[in-house]
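Not every chain is included here, but those present sit where they belong.
When the chains are written out, they are named A and B in that same order, and each has its own residue count from 1.
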Amino acid sequence: MNTIGIAVRLTLFGSSHGPGVGCVLDGIPPGLKVSQEQIQSLVDLRRPSKGIGTARAEEDVVQVQSGIVDGRTSGGPIHLFIQNKDTDSSKYERFRTVPRPGHADYPALIKYGEAHDIRGGGQFSGRMTAPIVAAGAIAMALLETKGVQIAAYTQSIGEVLDTEEHDFQTITTVPRRFSTRAAGPKVAALMEKEILKARSEGDSVGGSVRCLAVGLPIGVGEPFFDSLDGELAKMMFAIPAVKGVEFGAGFRASAMRGSQNNDPFEIRDGKVVTVTNNAGGVLGGLSSGMPLDLRVAFKPTASISKEQRSVDLVKKENTTLVIEGRHDPCIVPRAVVVVEAATALVLADLCVRGGFIGR
Amino acid sequence: MNTIGIAVRLTLFGSSHGPGVGCVLDGIPPGLKVSQEQIQSLVDLRRPSKGIGTARAEEDVVQVQSGIVDGRTSGGPIHLFIQNKDTDSSKYERFRTVPRPGHADYPALIKYGEAHDIRGGGQFSGRMTAPIVAAGAIAMALLETKGVQIAAYTQSIGEVLDTEEHDFQTITTVPRRFSTRAAGPKVAALMEKEILKARSEGDSVGGSVRCLAVGLPIGVGEPFFDSLDGELAKMMFAIPAVKGVEFGAGFRASAMRGSQNNDPFEIRDGKVVTVTNNAGGVLGGLSSGMPLDLRVAFKPTASISKEQRSVDLVKKENTTLVIEGRHDPCIVPRAVVVVEAATALVLADLCVRGGFIGR
């Protein structure tokens, strides 16, 4: 349902075309300093970029309605609300009859029947990720008190793949300079081109996000089922359009030998580290002390202006569909901060659960 | 921790080298016919194959200790127990000082301290998957009453990748003929060769499992967070050695255009289907009515007999390690039934939660 987390718990509400979207974030320890600006600046990173994003213009001003008093958490539930302003619901009724390929329309209509709120995707809307980012900003502030930092970037858009390794510090700053959230100027230019090409053809394009977290204590995660990787994966699949999640070498590891994939331990500067990080910072479901390294695959935006084949559910016959409206040709750049926030929420939950962060 | 599921709930217990392993499966509706043989035959599929598996010889006889009376579930908690017989704990003490690369040893020692039960991996042991399979047999029996069927096969071992599409019926029978659980004789031979080559070099090799489920009603899964894909992913990452999970086109979708990836709807034999299944049977976190299609990446077995670099945690210095003992050069063939069982448990939980299966 719309609640996730045990010790730090997020509950989402709202819908794309109702009064607004928001969340309740519960379990954040009292006394954490977090300003409205901190939250807002993260949410702003999720807004569509000029040029490559949708034309829907939402200001997405986050209203902190409880749980933060005078810039400090009170220990009570934090209530965040974001008004919907620029809604245009007129074009959605048709999708009750002719579901959009690649969207939740069809199974949602079967599951919820006529009462399904199809305007803007209703409860399935990508807009539900705005409060995830807002809540994630608070989770990040909490993690930072323990030296945990999270940063993500666009690793691929369509066929353009960034194969370079990047310094963590780079990722915390560079991607914010580019509308594509790429980790460098060259790849940013190529990715932008890939997006603009798809848009010009009335099409969309997928991509992938890589997220890293450093400073995590060793042993975060609970075996057997509430593992670090399992909880992160569950959270990532909540982000609309995610189709795959992998850690470290991930799917590549399945083609490797043990002698290649095992990360040898060594002492470096008096600390136990591994020479490589094919494990992506997770061993046995627990953080290993090496950087957490996950990749998330996003499918192309389902809404495209190209004509598509669909069916008329009433007439029970084949038909075609042209989706009008304002859509992102690629949601990956906007998803980068969502992946960061989602990661932060899971890490905060597991850190509090495991006693790594006091309550 | 060791409990997963809401309406159908699994709790694992045991350790690799204690008296045994087992589980409690709760929430299975009363009156379901399930025999000890059904459970045992599935657990037997997890046993190592002659030739390509470990020499540890466990009979893995499942004792049904409550919840099934006269071959029928009572509605109470089902308690399954599997004795450990062939344990040899002598070689594990060393890993307290010199952790095995690629294993949970190091973070577990930090998290649990001296009290960590390191024998056979303790609570992190792959042996914990035996009760998952036993419980999964019951979940499968439940799903079958509604026409839901699950089947998996080895899609890749090391560099050997099965790129063919297979008929669902094929997958329910063919892989059980081959020790590699491959979906056909040719690829089975190649995969066996790949495993034997790794073994002969004192090495191990990874691989991937593809799992399909048909007959699932439309709308299984709960938005936003308890989605079909999210719950499955969380469960899969509980299986030791899993490093990636994807649905349908998965990571490939990230390189695609929307016009390629979107699955067009059409009416076939009066029913709404999609022409392709890049979505892998999941839209908006709900089952779409098309076959559920997931792929799970397994890293190579961490225990290899080749010498590896590690550290001495006491002396704080680099050292090398040679792991003796009996290990699978590739756990993928044994993992096939684990993936099937794990899938069944999640589907049973979500079907009961969603009211698709009565209580």
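Please note the rule applied: a residue touches a chain if its C-beta (ideal position, glycine included) is under 8 Å from a C-beta of that chain, and two chains touch if they have at least 3 such contacts.
Note that the structure is a prediction, hence the values are computed from the model and not measured.
Engineer: Please state: how many copies of the shared sequence does the complete assembly contain, given 2 in place?
Structural biologist: 4
To be clear about the criterion, only the chains that are shown with their structure count from here on.
Engineer: Hey, how far is the Cα centre of chain A from the one of chain B, in Å?
Structural biologist: Averaging C-alpha atoms per chain gives centres 26 Å apart.
Engineer: If we count contacts the way the header does, which residues on chain A are in touch with chain B in the complex?
Structural biologist: 1-4, 12, 99, 101-104, 106-108, 110-111, 123-124, 128, 156, 158-159, 198, 203-208, 218-219, 222-227, 229-231, 233-238, 240, 242-251, 253-267, 270, 272, 274-275, 278-280, 283-289, 297-304, 306, 308-311, 313, 316-318, 354
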